[in-house]
Structures are given as structure tokens and as C-alpha cells.
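Here the complex is missing one protein chain, while the rest keep their positions.
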Amino acid sequence: MTQILFHNINKKNLHTLEVYEQEGGYQGLKKAFAREPDEIVEMVKASGLRGRGGAGFPTGLKWSFLAKDVFPRYLCCNADESEPGTCKDRELLLKNPHLLIEGMILCSYACKIETGYIYLRGEFYDLCEIMEGAIEEAYAKGYLGKNILGSGFNLDIHTHLGAGAYICGEESALLNSLEGGRGEPRMKPPFPAVQGLYEKPTVINNVETLCVVPYIVNNGAEKHAAIGTEKSKGTKLVSVSGHVKKPGNYEVVMGTTVREIIYDLAGGIRDDNELKAYIPGGSSVPMVPADQVDTPYDYESLQAIGTMLGSGALIVIDHTVNVVETSLRLASFYMHESCGKCTPCREGTRWMWQLLNQIQTGQGEAAHVDKLVDICDNMSFKCFCPLGDAAVAPVISSIQKFRADYDELIEKLTANPAV
Amino acid sequence: MADDQVTLTIDDQTVSVPKGTKVVDAAKSVGIEIPVFCYHEKLGPLGCCRMCLVEVEKMPKLMTACTMDVGPDMVVKTTTPKVEKAQKGVLEFTLLNHPLDCPVCDKGGECPLQNNTFKYGPGDTRMDFHRAENLKAGPLSPVITLDRERCIACQRCTRYSEVIEQDNALVMHNRGFNNEVGTFNNEPYDTRFSGNVIDICPVGALTNSQFRFKARTWDLTNSDTLCAHCGCNCNMTLGVRTNKFMRIEARPNDLVDDGWICDKARWGYDFLESKNRLVEARTVPDNGTMVFSSPTTQDAAVRTAEAIKKIVDEHGPESVGFIGSPYGTNEELYLYQKLFRLGFGTNNIDHKTYADSPGLPIDHYDVSEIETADLVLVIASDPTEELPILDLRIKKVVTRHGVKLAVLNDQATLMDKYAHLSLRYNIGSDAGVFAALTAAISGEGMADIKTTGIKADQLKSLVEMLRASKKVTLIYNSSALTGQSVAVLKQLMAMIKNIPSIECGAIPAVPHTNAVGAMDMGILPDYYPGGVPVADGEAIQQTWGETAPTQPGLSAMEMIRKAESGELKALLVYRANPVVDFPGGKQVEEALKKLDLLVVHDMFETETAKLAHILLPSNGPGVDDGTTTNIGGRVQFRKGGLKTAHPPDWKIISLMANTVSEEGDGINYITSFSVTDEIAKNVPGYAEISKKSIKKEGMTRVSSASINATGAVSKESSPPKPEALKLRIANYLFAHNTILDATSTLAHHFKPSIVHMHASDAKKLKLKNEDDVVVVSGDTQVSAQVEISNRCNPGGVVLPNISDEQGVWGLANSRDSVTWVEIRKV
Partner (left out) sequence: MFAFSKEAEKKIEKILKKYPEGRKRSALLPLLTLVQRQERHVNPDAMREIGRRLDLSPAYVQSVCSFYTMYSNKPVGKYLILFCINISCQLNGCDELLAHTAKKLNIEIGGTTEDMKFTLHREECLAACSGGPMMRINDTFYENLTAEKIDQILGSLD
């Protein structure tokens, strides 16, 4: 299988500049500096790279939206990785920090940016130190700082740690947090490309997205565009977790089927149990029943079955689980992480949790499920930011796909209230 | 023009509004209501409550009308089933943890939550779990009650604190469902403008503690009135029930207050029911000729007029005088000057102790002109303490409209934080600085400004800033200037006007309610109403008749001096308290005691009233009607609200006039507006002012042109003793005085006496923070604690006037020169 991020991920001391260079690291810079910045943007456009943070927005296009002639501009690398099920950025940061730095340099050169921040979730304190070590090495070697490799291009990169808030992964909340505020999302428009960090044009990209850029610059847009499906180009890191024998991060070519990922790469279901459902893109996307396990893992195919690729977190659930349990856990997560700014999300996540908790603890009635569905509808697309919709996705999909689980729990507990 | 208009369709109606208008406001402009909670025009969009969802053609999702700009050919629908379901849903969420205690809620009857629920809400709730328990109502400050259970987390109040007051004192704590409004460490939220959060809270979460449980909102009789504290004349509503004062709320008028009022406006009205009020006319029985007591007010007024007249007949018109008040209405002041000029034949009329003359060499700008300026230059003014609403307006334009702010003052103020350039001159050096600026602007080059405490490059930066501006608004407080420097300042204005690229106007920012009106009404010894100089005999006789006096009269301070020397026999003091507020303190008191007749017409038993032979009760604001002219020259109607058996002041004054009228055919005014009409006829600049023209937003009067002011730069006086320091008396918004007395709702704002020193002086005098000292001048001393705050340049001290009792004005000899004080440790 083609690998562009993980082919050498377990190489010893890859995190050091020395080994990274031996592996061909930082070669992209010279190639890039020989071209005009705009050409790099065009190249990334042509490569078909789409954002790996969750929304899948075409990366080159995003870069080209930057407000013209407004400077300074900023780059924010989104290393907040907080979507339940997702742990791929962490592996990249831990094992290959220079790849991210190189990606950020290339992006900054293309977008005429002179300052970049890596916003790491607060719990990544250890990774932050690794990252800072790598940044220091890059400065010492002249990959960062003034007049990089004699190109006349300057770039500073700084780390910035969050402090425990899932919402700060949402790009505008991230900006507020980076500016020393509460991590509440901002009104859009204006979009970050026009008014982002410090009201200046800003690019925000996920760690994985930026890590793909050196490959594109080194090998050409066509090479990248040749990988994957017609519309989903390249490879994707998939964090496989849950009931599989070999959980872990796997790099797969877009379009690989979910079955291949679960059974071939991750070794199949634990104890050879039956697959019940999977969540393909992190907790915020609808769950899928086992009969759709042959769906190709790419943006379009997953959308076609009513779910999303999201952040690339494949959560596998076997037949021993009643989905009310997972729904309740996720509802509790979203209640905990709702920033509280908007009414439907703040109140709705809590109400959902209340109802699910009632069902789970034996005070549920059939009417509760209908009520849940209606609350979900009252939240859907009516919240300030996508977190509200995210909170709805796992619950509503679990009801739609596994209503029997709810009924079973309600009936069993009504019949036997002592439990 | 047409380029800036956008045409769209809302509920099948075609709407045309300026570009950048929010859909919610566009709808409102054609009478379509889109319900909102978090949106507030003055705070800008936030989009958090989701109440305003509407359908917009070609948009897949419902959109929030409060955050969305109108677009050309946009098609908006506000009543589709989809919208209605969303509204019900949002309201259901909003009410989920709301206590639904409308029957005992002070907001009941005027609550957007109640109204929206009624109009758009679900019939009942489907919530079947325990409502979130929250703290019961408790004090957010001594004057505001916070009921967290009722809060819907719309963030209006916290954004007010962030965006308008800009102090971030009220904030959102915690996250998600635990979000709550609060202060740092639960400390009280007691800022200068805290009360506005009550008006903008769309539910009963923030209520006025003074009004709690006193009345239902629908039982109130509200009168649209004006605040009578400072020269901003903010618009407010006085709520009254069974002729008792209940509460005050803001009544937005963008041209005056931008929608806000300060806390002194909201809670500084206890004086309406103060124990200290004069409720009946009184005379001192054993004062020679007058042996009556407790007369009716009318009787006392008649006798007053007769008694003064008698003195005029015996000693001539120069022997009587009138000290009026910058707090009176135009009508009251107009009638008083008329009484003294025409009835008693004297120009001994004044209302102030500092130098100033009516009129400006440049435009008199209305307050709202600040919004369109590109440079605001604040001179010797401390808006935050003196004209609070101006503080909000300046902060707004500087932080949100990109207006530049320059500050020229002898003391640090809160404006400095917002200023792009802040120059601090030495106390008493104002004239020197103005003269140097004039010279620099006129191209005469840089004068020697070494002694002013300002550096040449600073002055240059200011000149550059001025020259680079297209529209300049000058804000200056002549009552904080020394000597005759106001005249030098007016020369500076004239010089700026000469630069053709600059449009320029000024706002005279004397703090008192009707300081501008008092000047306009000719409460001056040398000017008739409308800035007509006494020398202009022809004009005067045309309006005021043959007998109108054309000799300049005595100024207020001169009257005090002549009282001392016995040349002035009778003085009528109207709503002023010279014993406390005039330079001299004790001396003033001694002088007044020497008068044959002292009449005090006031609302309170002031220190001056205690010396009076005749006391006439004044109704004052909250009771009497009248107009006032604010610092922007805007004339507005100040309606009363409470009823009383006493005749209004304007009636008392006209009764006096009729008593002494030769022909005995004085005018009988029917309402205060009858006087206003006469003002329109007789006072230049007021011709357009009438009951009708000022009804809605008030109307600016035409400012009189300035007479070429001449003022010399006075010599710097030298210290009487080497350790003497120059005194600057500063204002404090919540000073403890007759208006905010000991029982005031705002008593928590009273401050101890503090003398602000420069570190270098403190070092020389071996003083440290919190040392107890006395500030001494002559045989007057004022106790204070030292605060080393560098509030003024070395060589001076700043002493805020924090109470009447403190007696700061006793330290000053006059306003003509700088007062030197010594700081002695006790």
C-alpha cells in the first residue's frame, strides 16, 4: 500500500533533525523556494488535498481565499486533536515533528506568512516539548528564522498550549483561545482567511493536512492526485479503536474499504465477535450498521451512506454492546464540552443526556425516544457552531439504526424495574 | 447613495436599507418583528440565543437574522412552519431551566422573555426532570440584584461590560451548562455605569434592588424626563406610583446619551425624598424689618421682592445681586435675570467662579459630532468623573470607529488609557500651553515651553495630529482652567479654524447640568441672554427696553467681596451653595453674614441656606418642568413627575417680577412653555426652540459667536514656601454632598479624602502611601491620605472633591490664580 506519511514512521530517532534529513527531510524547501508562492498554492490545489481535520475542505482553495494584500498573515496548525476516537496527529507529532515543521514552512511560503503557531491541546504538554525541541533544531539549521536558506523568506513558528476544551479544535474557537480568550466560536463571516488571528488573514490547517504538503512539493501534484479515488485524493491516517484485535493508526489509500481496514489491517473483531456497527470519522459522525462494512473509506462513499469521513477515527463496536450505552457516553461528552454560548447546544446537550440517562438507568419510556428525536431536530443546524450538530449525530443515528436497542432496554427495565 | 442601499424582500415586502444593516433591523424598519434575546443594537451581533432564526432563500440552513447582513435580492421568510418550529424549539430550550416565576418577578410586564414566549413559544414544556437548581436572587452589588435562575445566558450584560463600559468587570464564568454571569471572586459589580445592565437584560435576572417588589411595572406612571446631574442631560424615565418615586430607567436618545445613563442618574435621586429638603418658606423672625415666619411660599416671594426693592430704592441697584445656578432650567434662569435686570436694574448677576464668556470662535458641536470626527481633543476635562456618558461615547469612537484621541490635561484621567497622545502640563501652565500651541499652529514656531512640563516633541506630535485631521472635536472644561486661560484657548480655536483643511468644533464641557443654558440665559454680569454684551446698548434696549442696565455688573466672587466690605446689601442665591462650593470657604461665610438681606431659594437646607434671612423652597428636577441646554447645545424638555402643592419655581420668580413691576401688569405665564416661548422671542439663538420642536430628540440652539476674546498668559506665580505645591481640585462623580447625602443609595461609592502626589515630591517630603496628612492653605486645612500616583506632574497635588464636609474649596483663594498648599504629616 502507498504510504506518504507513515512509510518511515517507526524509524528510530526520526524525531531528530539528523534522521529526518537522512530520510530526505527538508528537501521540499529548496524546490519550493525555486518557485513563486502562488505556484505552490496551485500545486496543492491540483494535488486534490483536502483538510484532514474533519471538514474535508480543499486545502489549496482555502489558501487561495486569503484576503489579498493584507499583511501580516498567520498560520495556525490545529493540533488540538480532541475528537473522540482520533489519535493520529499525536503519533505524527510524537514521531515526526519535523515533517509538520516542513509542511508549515511550505504552507507559509505559499501563503506569504511570516508567523505560524501550533495550537496543541493542553494535554499534549510532552508533545509540546518535543515540538519545541524540533523547532529549535530547525532554527539552528536555518530552516526557520530570517532569510531561510538564502531565499529572503522569513518564518517564525511558536507553540501554544490550550488548557482542556474540545471546542478549541473548532477553528474560530481556536483563534479566540490563542488570543487569550474563552474558547467560544466566532461568528462567520468574516472567515479566518479574511479576518482570523488578530483580525488578520489566517490559514488554519490540521496537523495531518500540513504533513502531506512536503510530499506534494517533493513529488508533484500529479503524483498525489494519482493516489486514491476520483474525488478523494491521497491517503488517510485512520485511527482504529474499539473492538478490534489490533487497534492503531493505519495509513490507507482513500477508497480502501472499511472491511479491509477492520479485518485486514486491524486484525478483525476481538474474540472474533460479530461486528455490530462502526463510527467512521470520530464521535461527531453518524454510526453505521455492520451491513455497510464494504463501504469504501473516502469522503464521497461515506457521505453517500449518510455519514462522514470526519477526522478519520474508525470506532468499531461489536455485537455485545447496546448502543444506548455509547450514545449516553457521547452525550455526556458533548454536554461537558459544549461551550455554552448558544442556547440549543447548551440546553439541548444536557437534555439529551438527561433522557438517555433515564433510559439507561431504567426510568425510560418509549415516549422519551420520540422526544429525543425531536430535540435532535430542534438542535440540528440551529446551533451556533457545528458542535451542536456533532452532538446530535451519534444519538440520532443510533436511534435510527438501532431503535431496537432502545426498545429492548426500555422494555426490559420496565418489566424488571429492580435492575 | 443608491450604491449604499440594498433592496431585499422580507415576508413579501420589499425593503430598502443601507448596506451593512442586519436582517433583523431591516425587518424592523418595515414593521416586521423578528424576536431576539441576545441581539442589542448597541452591542452588535453575537448570535448566541438563536431566537431570531429565519428562512433565507438559497440557504440550506435557517439563518440568524441578527448576525446576517442584508444582501441584494435576498428573500427572507420569518413565519414559515420551519421557522415557527425552530422558534418553539429555541424557546423551549431557553425556558428549560427558567423558574417561570413571572408573578413575583420585577421584570413582569416588560420582559422580552415573557413576551416572546407568549407570541412564539410552545404551549407547555416537555421537560420532566429536575430543573437546574441555582442560587437564589442575591446582590450583585449594593444596587443590583442578580437572580441566576432567571438568566438565559444571552451575554448582553457581560458584553455591555466588555464593549460599552470596557472594563470587563462583569464576565461569563465557567463553561457550557455551568455558564454564569459574575464578577471577580464575587466582588460587587459597582462600576460607574453598572445599572445599564438592568435595562438591557431581557429577563428578570438583573433587577434594580431599589425597585424590587415595590410595584408592578404596569402600575407605574412614567414621565419622560432628563437627568439633572451633569451637563450631558441624558434622557431617562422617572417611574412614579401614588406620587412616590419608584425608579429611573434609561430612555435612549442617540443624540444625547447613546442609550445609556450612569449610575448617578439611576440611583442619585434619593434627594427627591431627602430629609434635608426645604419644604416651606421661612424667615428669620428677629431680622429687623421682617418679623414673619412660616409664610406661604407666595407670601415669602412677595416679601422678598419688596424687601430687595426697598434696598434698591435706598442704596441703588448696585447694592443688590443675584447668584444663580448652573443647575436651574433655562426658564428659571431667564426669569431671574429678567427680574434682576428689569425689576431691580442691576447687572450683578452671575453663576460661576471661573472665567468664561459665552460663544465660541468655532462651531458649537453637538455631542453626536464626536462620532464623525477623526480627532477628539480633550482639554482639562475628566469626562469619566464630570460628564460620564461622554466617557462612554469617547471610548466607543476610539475603540470601534478608529477615531484618534488626544488628551491635554494637568492630571491623569481614565481617558489616558484610550488616548493616542496624552500630554500632561504643570498645574497652572494651561495658558502657556495653549499659547504655545497657537504659535506652533500658526507657523510662528515653537515657543519656550520649558516651564509647562510638556516637551517640544510632544507638542509637535499634537500639532501634527491636528494638522492631519479632517474633523476635530475639542472638548474643554473651562471650570478646570486657571486664570484667564479660557480666552487663550479660544484664540487657539480660532487659529485651528484658520487651517482650511480642518473642520472644527468645540464642546464646552463644564460639568453642571445647565452650564451652557446659564451662559445662554445671561446669568453673567457682562452679557445679556444670547451672548449679547452689556456694551451693546442698542441691541439691549431694543429687546429689553429703555431702562435695561448697560453697566457691567459684579461677578459672583466680586459680589462676595463687596458683601464683605458692606457695599453689597442684598443677595439672592438661587440653588447654589457658595459657602461650600466657592473658593474661600470660611471667608465666603463671613461675607454672607454681613449682608442686610440674604435670600436663598433652594431645594435643600444647605450651608448657605443656614445663613439666610428668607428661605424660599425650590421644587427642582423631578417636580418642575423646564428646558435645559446640554454641553452639545441641545435644548431638551425636562418634565417633572412628582406632584407638589408648592408652586413651581418659575411661578415664584414671575410672582416676584410682578410684585416689583412698575405698571403692575406683569406677565402671567401659564406653563413653563410660556416662558420658553418668551425665550425663543428674546434670546438670540433660541428662536427655533418650542414645545413642539424639542419634543422628540431636543433641538440644538444656535451658539452665539464669540467676541474676540483677549486673555493674557499670566505669569507663573512662585511658591510662597519652597515646599509648597500647586493644588488641583479634581471632581469625583459620587461626591458625598447635598445631592448624594448620607442616606444615598450610592453611599457605597463614597470615598475617603486622598491627596495624589508625585513620587518625587513625596520623596522630598518624606511621605509614603497611606500617610495621614493635612493639606494646608492659609488657615484652612483639609485632611487626606497620601497616594503616590503621579496623577499630576511634580510640583503639584491633586485633591479630588469627595464630599462637602471635606471642604476642598476652602483651600482656594479664588479661581484667578493657582493655589499653593503645604502637605503636613499628622
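Things worth noting here:
We just call them A and B in the order they show up, numbering each chain from 1.
The definition used in the following text is that contacts are C-beta pairs under 8 Å (C-beta built on N, C-alpha and C of every residue); 3 or more make two chains touch, one makes a residue touch a chain.
Because the structure is predicted, anything quoted here is derived from the model rather than measured.
Considering A:Leu161, A:Val194 or A:Val373, the position touching the chain not shown turns out to be A:Leu161 (whole complex).
Checked against the full complex, the one of A:Asn96, A:Ser177 or A:Thr256 touching the unshown chain is A:Ser177.
Touching residues on chain A toward the chain that is not drawn are 72, 81-87, 89-90, 115, 117, 121-126, 158, 160-166, 177-183, 198, 239-243, 247-249, 279, 283, 313, 315-317, 321, 325-326, 329-330, 333, 336-337, 339. Considering the complete assembly, chain B touches the hidden chain via residues 167-175, 182-185.
As a convention for this text, only the chains that are shown with their structure count from here on.
One simple way to say how far apart two chains are is to compare their mean CA positions; for chain A and chain B this gives 55 Å.
Within the complex formed with chain A, the chain B residues making contact are 45-51, 53, 60-62, 67, 85-86, 89-90, 92-94, 96-97, 126-127, 129, 152-153, 155, 172, 174-179. Within the complex formed with chain B, the residues of chain A that make contact are 165, 182, 187, 335-344, 346-351, 354, 358, 371, 377-379, 381-384.
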